[in-house]
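Missing here: one protein chain of the complex. Every other protein chain is in place.
Labels A and B are assigned to the chains in the order they are written; within every chain, residues are numbered from 1.
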Amino acid sequence: MNIVEQIKEKFGDKIKVFERSSKRTYIDVPKEEAKDLARYIFKDLKARFSIATGTDTRPGIEILYHFALDKHNLFVTLRVLVKKPELTMETFSDIIPATNWIEREIHEMLGVNFLGHPNLTRLLLPDDWKEGEYPFRKKTFESEKEYLENK
Amino acid sequence: MFNLFKWGFKKSPWVYHLAASACNNCDIELLDALTPKHDIERFGMVLVGSPRHADIIIVSGIVNRQSIERFKRTYDQVPKPNLVVAIGACACSANMFRDSYNFVKPMDEIVPVDVYVPGCPPKPEAIIAGIVKALEKL
Partner (left out) sequence: MAKETIIPIGPFHPLLEEPEFFKFYVEGEKVVDAEVRVGYNHRGIEKMAEGKTYDQDTFLVERICGICSTSHPFAFVQAVEDVSGIEVPERAKYIRTIIGELERIHSHFLWLGLAGHFIGYNTVFMWAWKYREPVLDIFEAISGNRNHYAMFKFGGVRRDIKDENIPGLLKAIDEVEKFANMLTKAVMDDPVIQARLKGIGILKKQDAIEMGVLGPVARASGVDIDVRRDHPYAAYDKVDLKVIVAGAGDVFDKAAVRLLESIESVKMIRECLKKMPAGSFDADVREVGVGEGIGLHEAPRGECFHYILSNGTNYPERHKIRAPSFMNVPSFKKTVIGESIADAALITAAVDPCYCCTERMAVVDRNSNKVVLTGPELVRLCQEKTEKLRK
């Protein structure tokens, strides 16, 4: 049974799998199940954590966790949507130490609060950068704010 | 007396390299100028490690918000008179980084630049020519 089928069998209908090609697979997973799935991929399937990407989209911040399965020439990407305006997410840094720095970067650039992170401080931005200003967010207007927060 | 000083300055300038946030290519080309192929030491030029010993300052890179304070402070430590040579397109005019949110001001609004050496990166020969041109200004 190949890797993607193993994941499908274990997590069943909690996830949605999209196999774009034989080398790239994208899995949509709800916020609550993401850590279990990441633990399974990192510890049981022995994948390598490559990096995480944060993107600002209308419904919320989309975080992509990219895992490399080197022995199978495959990249598995977990897609997690963190809704506005709460913007909280569990930290992965206790099971995968490699996520420590990238969670700090997503926090300062997009404003996502990673609960349980040991050191959620500034990484790249200068010390005198204003709090509450997130460079990677797309520009929104005051008039849209009410609509976005009621979603 | 002043002519004696000028002669000393020209004969063996001590060069100090001050980098703001650069991509390091200009820095590597400057160090290449030290190596046997180009060898600026035969001109009497010496690369020093402390700004207080420098006659000529070579600046490279763009200045971002984090490094502007230390940059200005280091420049103030260099004794006057001195010459400033800006190498690389980033130091001359901010290159393509002028749209960045972390970019502050072009280099010549922070320190007074005497010679501009454009290029990305400028070859070691161009850097040496730039320093020589700066010396001729005296």
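By definition in this document, a residue touches a chain if its C-beta (ideal position, glycine included) is under 8 Å from a C-beta of that chain, and two chains touch if they have at least 3 such contacts.
A quick note: this is a predicted structure, and the numbers were derived from the prediction, not measured.
*Asks:* Which one touches the absent chain: A:Asn2, A:Asn73 or A:Ser143?
*Replies:* Within the whole complex, the residue contacting the unshown chain is A:Asn73.
*Asks:* Among A:Ile3, A:Val17, A:Leu45 or A:Leu123, choose the residue that contacts the chain missing from this document, as touch is defined above.
*Replies:* The missing chain is touched by A:Leu123.
*Asks:* Go through subunit B and note every residue touching the omitted chain.
*Replies:* Counting over the whole complex, subunit B touches the hidden chain at residues 17-19, 21-29, 31-32, 34-37, 41, 46-51, 62, 64, 66-67, 69-70, 73-74, 95-97, 99-103, 120-121, 123.
*Asks:* Touching the missing chain, which residues of subunit A?
*Replies:* On the side of subunit A, residues 20-21, 23-24, 26, 48-51, 53, 55, 64, 66, 68, 70-71, 73, 75, 77, 96-98, 100-102, 122-127, 135-136 touch the unshown chain.
The working rule: only the chains that are shown with their structure count from here on.
*Asks:* Find the geometric centre of each of subunit A and subunit B from their Cα atoms only, then give the gap between the two centres in Å, rounded to an integer.
*Replies:* Averaging C-alpha atoms per chain gives centres 43 Å apart.
*Asks:* Using the touch definition from the top, list the residues of subunit A that touch subunit B in their complex.
*Replies:* Where subunit A meets subunit B, its residues are 125-129, 135.
*Asks:* Mind pulling up the subunit B residues that touch subunit A in the complex?
*Replies:* Residues 64-66, 101-102.
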